[in-house]
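Yeah, one chain of the complex is gone here, protein chain that is, but the others are all in their spots.
Our next item is chain A:
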């Protein structure tokens, strides 16, 4: 594809489309997950059809509504990916591809592939289809949505449907079929990678997979994601307290200030607060936090902790399956991080500790900006 669409198919572009969809999706999953959790905790059940409406109670209403929200996930993904690719005309076809994904039981993955597919179809039509002037108003309203839905829909049903469904099925079977020790291993890996760069580009990948599995009804990995994301900030805080207790200074004053901010952010599941602390001693800190996250993930996954809520930090632990083990996983992981930090970080001299007199991080690491240009 050359000419006007040059660069539109770059991996970084595709990643942006997926992230856009996740961005719109997150509030839906959080709300729906919490609705299910609150409903279930108060004794609600899913009311499957209108014939059972007499059985509707307040808890059942919450559970049922949450279930409806979860059902919207493939449509949301398809719709907002296609919106990101092709602007507003992409939304309707994207939502339709998501509905096909639900119909084919291919959930998250189907929505993702369908959204990208139909988004690019719409983009190509927008770019290359020339219509007479009188029909131009019909382009975004009728021609683009109709043509791309029809084309994308046929491809989804007749070409991609079976492989996507099989892939989803295989993935689901693989995860549900893991035994205890395998679960510990995969839990460690998911937790380890998921915290490697504190919510940055690398962590997005396993987190995305966890979100996807959750959309398909597998909640264990999501539990790892939620718990492990809190290990770095809590672990660093514990490490700081421990270093005070044994009188081995390992953090500077400015880092202590950062820890005081990172902790409250951390219990809300925002691990980014650790970044300014990690930056000063990157390799050691990353080793300590990622191992802690891995341990947390291994305990959580093998103990069968599940989370139906993708974010919210400590506040969603009561809504998890097996909340007690969730707390254990979180604490053990954090303590591992704390102890490792105190062990392998270098003891600082009093002069090094008192860094508040210096100008605030004025030096920047050299980065390569040659890949970016103004347009």
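As a working rule, contacts are C-beta pairs under 8 Å (C-beta built on N, C-alpha and C of every residue); 3 or more make two chains touch, one makes a residue touch a chain; residues count from 1.
What we mean here is this: contacts and distances are computed from a predicted model.
Per the UniProt record, the absent chain's protein name among "Ion-translocating oxidoreductase complex subunit B", "PTS fructose transporter subunit IIB", "Response regulator transcription factor" or "Ribulose bisphosphate carboxylase large chain" is "PTS fructose transporter subunit IIB". From the set A:54, A:351 or A:365, the residue in touch with the chain omitted from the display is A:365, counting the whole complex. Within the full complex, the residue among A:98, A:114, A:199 or A:297 touching the omitted chain is A:199. On the side of chain A, the interface with the absent chain consists of residues 16-17, 19-20, 22-23, 26-27, 83-84, 199-201, 204, 265, 270, 272-273, 275, 311, 362, 364-367, 369, 372-375, using the contact rule stated above.
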